[in-house]
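Removed: one protein chain of the complex. Kept in place: all other protein chains.
Chain IDs A, B and C follow the sequence of writing; residue 1 opens each chain.
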Amino acid sequence: MSFDGYKTTIEEGDTVILYLTINQVYSVRAEAKTTSKKGVEVDNVFQTPYGALKCAELIGKSYGSKISLSKGWGYVMQPTPELWTLTLPHRTQIIYTPDISMILLQLEIKPGSIVVESGTGSGSLSHALIRSVKPTGHLYTFDFHENRVKLADIEFSQHGLSDYVTVAQRDVCDCGFGAELQNRADSVFLDLPHPWQAIPHTLDVIKESGGRICSFSPCIEQVQKSCGVLSKLGFQEIQTMEVLQTSYAVQTKRLPVLDLDFLQSEKDGSESKGKEREVVKCLTAVPPANMPGHTGYLTFATLPPVWARNLQISLNQQESSGELL
Amino acid sequence: MSFDGYKTTIEEGDTVILYLTINQVYSVRAEAKTTSKKGVEVDNVFQTPYGALKCAELIGKSYGSKISLSKGWGYVMQPTPELWTLTLPHRTQIIYTPDISMILLQLEIKPGSIVVESGTGSGSLSHALIRSVKPTGHLYTFDFHENRVKLADIEFSQHGLSDYVTVAQRDVCDCGFGAELQNRADSVFLDLPHPWQAIPHTLDVIKESGGRICSFSPCIEQVQKSCGVLSKLGFQEIQTMEVLQTSYAVQTKRLPVLDLDFLQSEKDGSESKGKEREVVKCLTAVPPANMPGHTGYLTFATLPPVWARNLQISLNQQESSGELL
Amino acid sequence: MEDNAIKVGDFVIVQRQGYTKLHKLKEHGTLSLGSFNMEMDNIVGEKYSDTFQMKNYPGSKKLFTLEKVDEIPSVLSINIEKSGADNRNITDDGQSQNLTTEEIAKLKSEELNSNNIVGKLITNSRTFNEKTEYSQEKYMKKKEKKYFEYVQIRRPTIRLLATMFYRQDPTKTLGIRSDDLSQIITYSNVQAQGTHLLYDSGTSGLLPAALLNQIGAQNPAHLVHVHPGNECQKSAIVAMNFPQEQLARCINVNLYSVLRCFYQNKDAYNSEPQCKKIKLDDSAPKKPGWQIENEKACRLLEVGVDSLVVAAKEHPVSIVDQLVRFLKGGRYLVVFSATREPLQDLYNHLKERLDFIYIRIVSNFMRSYQVLPDRTHPEVNMTSGGYVLTGFKLVS
Partner (left out) sequence: MEDNAIKVGDFVIVQRQGYTKLHKLKEHGTLSLGSFNMEMDNIVGEKYSDTFQMKNYPGSKKLFTLEKVDEIPSVLSINIEKSGADNRNITDDGQSQNLTTEEIAKLKSEELNSNNIVGKLITNSRTFNEKTEYSQEKYMKKKEKKYFEYVQIRRPTIRLLATMFYRQDPTKTLGIRSDDLSQIITYSNVQAQGTHLLYDSGTSGLLPAALLNQIGAQNPAHLVHVHPGNECQKSAIVAMNFPQEQLARCINVNLYSVLRCFYQNKDAYNSEPQCKKIKLDDSAPKKPGWQIENEKACRLLEVGVDSLVVAAKEHPVSIVDQLVRFLKGGRYLVVFSATREPLQDLYNHLKERLDFIYIRIVSNFMRSYQVLPDRTHPEVNMTSGGYVLTGFKLVS
């Protein structure tokens, strides 16, 4: 129940982020018991590189405090969508925070927004969307995969977010977004293998006063097809971009400074042998040797209000007629 | 005549690079007379922001020396392919040094190499190719545009490079590279609107022992088509890449340090008013506000020797059969 | 449903092709857009996202009125007689256009009609018919852009403002690009509750507007917006046309002034439950607005804040050191800097403090694409973004 708002103390049932080092971050549940793979109720114990953690002991601790482990210590943090993205169980490829951030800004999501997402995937983006729309907005999220829908629903409930989200199984390419959402959405997010099949349905779900759309695709062919459909349907400001984040490690390097001047005069180099080698310190920040080189292309567009769509369709026809000439 | 080898003194007819500042670099000819646009012989005078330069006065000066201008000074440099790329007259879009460097490395060009280029364009890459193959290798460069061929030929001659390069008008997509080059090339470079039409001809021009190919294309569709053809023809190590260079300006920034601690105790802030604001210096290197975001995609591939081509064709069929499944 | 009518007093974004400008709509106001001057009265009462044609004002070369349109005739309906197979025979000597600059200017001042002007330019070009179809199209697009006579009226949003300010001049937002802004918002975990503290030494109001937008309308959350000058920069805040109750929850205070109040005037802001006292004692000398704001801010700071965002021209260490005292444990610090080095110093400083974990410095490579049939490639111009440091404060 720990995703809704700011908390100070860990309560039973909370999802808690356990921080050991910057590369060792985990999520655990503050519950005394858990169900083993074999379906038996057992003590909820989380094994860390610094010893075991009895999760029941977390209850009552302050978020942001240090906790002891048998061979070291860690810190407990209230989960945020960003920390959840880092630690969630992967059921699919997930969308990461740099892309999520740009999606939120570009879709102009704020408290009160009605947002439609498909597919739900592992719920990485969903949590950030919910934080942004609550308490007065709502997220409708769809996935064609039954099990993913079930698991996402359980997670939203465990995280105390059920009031702000509706999750359902649905193949939006085939069936659209449903009559009950007709002209209700401020924005639509698509992460689908064939987004261009779902795009025509977004005309029905977006408000008559217009809205924003985003399609996330790993391959350029998906982008090429989607942009073609968006243009034909009268979307404007069709824009494709990529955001690649680099995370730096701050380091103080020690560079030896060679003393070479003495070689010009000295007859025997031996007296300098004993010299301490001079060293300069150099504060720098280095990117990791291997970094993400690609996550996906983000294609954004605006659906104009109904009163401006025809004009936009004719404008787009001019834009793209280069191919027809 | 100043492009062949290392020179110390400017001779009559040399192309000379005039360096004023890092953003003001020009090429001039060390000749007393030049022909005006109207076809009349006039004094060869080059106008700079720091005053006029009589080009005849350059003759006899040392490369790397300072020269006086009426309102300042400049430096004269022997042209290199890199400086020529910076200062050449643009007859087309040109290829810049970061891409050129990668092309030279990837095409494995060295003294003695036989290299084929199409199109010649403005000769930016050609000059770097020539430096690399001379004195024992040769560059054959083709362009379908008559005037470009003529101008490139004049330039090569003025630069003293005619022994190392043959330039001709030819539409290589339609006509291939010609019988006289049959199986003579170590490597082929293509910068064409429809490179996939010329690629089949490269099988005829590359040596039987195999060679390397590069195609430079601004658009991804050109790359997609070219890679398909390369794969079908049995090229291996088909690899597409981009190189984007950033050039930094080293700056020492002065950041004010706000003194705020006094606000916790002091009753009247006035006594601190007279204080010098503390400043820290910060040495940094900043990229320009606007930098090149794309030049072109470089697609490289190896044509295996004749004895290994059939095997490679069958391997490539497997690789790409994903599309056929 | 929101009201979509354009009203006097609204801030609107006027868009002509890729160019945008922010404008406050007054009665009988005009707007200058590049070399054009437009009377804006005709857009009042129309709807956002409507498109208007710039019509030449009789007797004036540069003044235009706006007329609502429902369709735009295509420039490509111009009949092209002939195209070349390639450009091989074209030698560009800069003399291919028969019309003089003066003749073109005259065309423009008679009637701004890109279709008409482009048609005339083509008819008078000596080389147009020899160009390839591709080059012909490129030429027409370029000319159409120059003489394009339509503008669209947009409602300002954080996205549009961030993009517009950065394009106009990155220093307007201290170098904060849209990707930087987007991550400042997520990493600070700002949402529709709690109190949020911002130090901003000059982003044209973009950062406070973005945070206030995330806080949202009709809730009790607050933004304490601390600035170093006499007046804070407000362009983006006013541009957003926030409702009054939301705007009132953005408390703008001077850095020195609010800290002095916090440390040296504890009695003032603790004792007075603001509104009541003023009503009771109407005759007492009225407090200046800035003092009331300071006291409001101090009461919120006393309780502690749920996020601290810093975007400073100054060295961030001493500013962060002061303001981070108000940050509750278990909450996030986010600091933006256009260069990396000050954040490296801050990184080492926070490491030494021991009450911060999960300290990171990130930057982004952001790339836009042109996606068009057979002409897809990354945009040929690119910008470089800034750096964002984030850290998590432990409870003491």
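The working rule: contacts are C-beta pairs under 8 Å (C-beta built on N, C-alpha and C of every residue); 3 or more make two chains touch, one makes a residue touch a chain.
This one's a predicted model, so the numbers in the text were calculated from it and none came from an experiment.
Engineer: For the chain that's been dropped from view, list the shown partners it touches.
Structural biologist: Computed over the complete complex, the missing chain touches A, B.
Engineer: Looking at B:N44, B:T202 or B:Q224, which residue reaches the missing chain?
Structural biologist: If we include the chain that is not displayed, B:Q224 is the one touching it.
Engineer: Among B:A56, B:M77, B:L203 or B:L233, which residue is in contact with the omitted chain in the full complex?
Structural biologist: Touches the omitted chain: B:M77.
Engineer: For the full complex, which residue in A:A168, A:I220, A:L233 or A:I313 touches the chain that was left out?
Structural biologist: Spelled out, the listed residue whose C-beta touches the missing chain is A:I220.
Engineer: Footprint of the hidden chain on subunit A, which residues?
Structural biologist: Missing-chain contacts on subunit A: residues 144-147, 218-221, 244, 246, 253, 255-261, 263-267, 269, 280, 282-284, 286-295, 297.
Engineer: Tell me, which residues in subunit B touch the chain that this view leaves out?
Structural biologist: Missing-chain contacts on subunit B: residues 5-6, 8, 19, 22, 25, 62-66, 75, 77-78, 80-82, 97-98, 100-102, 104-106, 108, 110-112, 128, 131-132, 134-136, 207, 209-210, 220, 223-224, 227-228, 238-248, 250, 283-285, 297, 299, 304-305, 307-308, 310-311, 314-315, 317-318, 320-323, 325.
The rule we apply is simple: only the chains that are shown with their structure count from here on.
Engineer: With centres defined as the mean C-alpha position, give me the subunit A-subunit B separation in Å.
Structural biologist: The separation of the two C-alpha centroids amounts to 40 Å.
Engineer: With chain centres defined as C-alpha means, what is the inter-centre distance between subunit B and subunit C in Å?
Structural biologist: Inter-chain centre distance comes to 38 Å.
Engineer: I need the residues of subunit A touching at least two other chains; which ones are they?
Structural biologist: Only 220 qualify.
Engineer: Show the residues in subunit C shared as contacts by 2 or more other chains, in ascending order.
Structural biologist: Within subunit C, the residues that touch at least two other chains are 340-341, 367-368, 373-376.
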